[in-house]
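Excluded from the complex is one protein chain; the other protein chains are retained at their positions.
Read from first to last, the chains carry the letters A and B; within each, the first residue is number 1.
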Amino acid sequence: MYVAVKGGEAAILHSYRLLAQQRRGDAAVPELSVAQIRQQMKLAVDRVMAEGSLYDPELAALAIKQACGDLVEAIFLLRAYRATLPRLGCTLALRTEAMALARRISATFKDLPGGQILGPTYDYTQRLLDFSLLAAATEPPPTAAGPTLPPEQSTPRVVDLLNQEGLIERCPPPEGDPEPMDLTREPLRFPADRATRLQNLARGDEGYLLAMAYSTQRGYSHTHPFVGEIRFGTVAVELAPEELDFTLSIGDIELTECEMVNQFVGSPSEPPQFTRGYGLAFGHSERKAMAMSLVDRSLRASELGEAVQSPAQMQEFVLSHSDSLEASGFVQHLKLPHYVDFQSELDLVRRLRAEAQAQSQAAPPPSAATPPSPKAQP
Amino acid sequence: MNAPTLGTVLHAPTSASETAASVNFAYLDERSKRMIRRALLKAVAIPGYQVPFGSREMPLPYGWGTGGIQVTAAVIGPNDTLKVIDQGSDDTVNAVNIRRFFQRTAGVPITTQTRAATLIQTRHRIPETPLREGQILVYQVPVPEPLQRLEPRETETRTLHALAEYGLMHVKLYEDIARHGHIATTYDYPVMVNDRYLMSPSPIPKFDNPKLHLNPALQLFGAGREKRIYAVPPYTKVESLSFDDHPFEVQRWEATCALCGATDSFLDEVIIDDQGTRQHTCSDSDHCQQRRDAPSAGAA
Partner (left out) sequence: MPPATSSPQPLLRVQQLSKRYGALTALQDASFELWPGEVLAVVGESGSGKSTLLNTVAAQMRPDSGCVEFRLRDGSLADVHALSAARQRLLARTDWGFVHQNPADGLRMDVSAGANVGERLMGLGWRHYGQLRAAALDWLQRVEIDADRIDDAPRVFSGGMRQRLQIARNLVSSPRLLFMDEPTSGLDVSVQARLLDLLRRLTHELQLAVVIVTHDLAVARLLAQRMVVMQRGRIVESGLTDQLLDDPQHPYTQLLVSSVLPP
């Protein structure tokens, strides 16, 4: 029995053994190494880092191995690990305008300073299964040329170009540039400001955000989006320690950034401008960054004077359900024993049915003039 | 928090891979414990009020007791004796898992006996054995907001609690009576705490609600996923909602426990053969065991 009087502990230990077996699979097949996952399942590793809120490709690869490829489970492992790490400091704001670009595209302009760099992308592949991948390659793939610009040269952002004419809203930080609240330390409260919302979305489940973003394109709030710019490449992470009067670069990370250009708004006192949505994710995560930018814009509805009508515009709805750990945990918790509460429900249903039966077998129902009696409705 | 170590001590983990020497006592770092304790103090000062707290990702999933675990981890000390139950039993897989977690990370004595425990973490039941002053009961709470099914927006429910506007809950109870002739809530039955806050007692069966009232023990409630902590201090008034002409009633069974003969405990129904024959046994495994061990000194 699953809940045998003295069997619970033994059952759990046995389940660990079965799990280890499942993870290993057929012992005749070579074991997958963490290094292989890191190198050859890069996009899975990137997703786990993004939603795990921890930039460590090796640990993310380890989590994927431990989780048998279940990325939501791997994200959970990484987050739980992250929660044990001490906080050493805060970096300076990342300067994506100084990104060493591997890929950079814009849908709003045919050509622009810095050019359109296609980079490594599935976008223009044909989705035909490549059976040659069933066998290991006999030769390594030919090396492709790297980024066309030397890394020290910054490529201007599309939003900055639009800004030169004042065509797009500027999003200055709030008065006094306050430190954003830390969602990994404080609970989410409503109404949430934009910085908090972006944090929530950055950690949010990609599938969920994708669906929410999609809904905004199908009439559930529509903001005429255009991809202003997508950038993918590496960015320096910099610290400014108190003891030193200069900044230190502690390493480079890969980021994907998306600036979405949306419906213009104006008012009697202000001429119209385009509005913005923003997305940012660790690694090469375009789908995530784009979805995030659409949802970011959608959640700005009330601040931009738009009627809040569809789910993707409702803060409480979007932000309360975006975390895969919370969602998965609560959905799956239904597997836990609930038989005590179910017993109580069984009791009530039996009682109501017995009463309904007794009533239908008893005298005809009283007339409307007598005191109202409770009706048992289906 | 000193208690003599009576009763059974379950096996400690033996494999080397299970020791967690590099982890702080009870897993949480001291900073997190302080944060939780501050929330607990506030909760005790305002009985029934939901205090938001910065819930951490724990090695167990949200929805599986992380709130209760964080509360226990914040208050447990080396001199505590811990009991963990789920559905009233010490041996359900979830209780075993949580107990193992504290054995690995805190190494405190554990017990199955309610009387011997200083700290009891529970999911969905209150022990049948009456609690004493000095004991702490930690409840695992899935949905801390009693109004959530009626009003999902937290911005709204926050205002309703602040203004003590609980008409919505009474509307729901009225509807139940109009539709079914009875209040249709059988577990997680809403209560008024200290005549001020409407509270969810967690999904305990309503059978257990009377035990919340004027309990000598400290009752703490942790909701990890929803990030709320609340408390009922010892000897606090806790009243289950009702109408004057539809008073609050607990469940009664016609059967008695097949193992110990108890007539006044919460009974689990078990199907024992293909013909659907049913047997009833005490949900509270310790209570049942105590009654069987010493039938003359009947518990409860």
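Quick note on the criterion: a contact is a pair of C-beta atoms (placed from the backbone, for glycine too) under 8 Å apart; a residue touches a chain by one contact, two chains touch by 3 or more.
The shown structure was predicted, so the numbers you read here are calculated from the model rather than taken from an experiment.
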Contact partner of the left-out chain, one of B:Ala45, B:Ala178, B:Leu214 or B:Ile271: B:Ala178
Absent-chain interface as seen on chain B, which is shown: 159, 162-163, 165, 167, 170-171, 174-175, 177-179, 242-246
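Methods note: only the chains that are shown with their structure count from here on.
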Intercentroid distance (Cα basis), chain B paired with chain A, Å: 33
Interface residues, chain A side, partner chain B - complex: 2-9, 11-12, 76, 79-80, 82-84, 86, 184-191, 316, 320, 325-326, 328-333, 336-341, 343-348, 351-352, 355, 373-377
Residue ranges of chain B touching chain A (in the complex, touch as defined): 10-11, 23, 29, 52-59, 61-64, 66, 86-89, 91-97, 100, 123-125, 142, 152-155, 177-182, 184, 186-188, 203-207, 225, 227-228, 251, 266-269, 283, 285
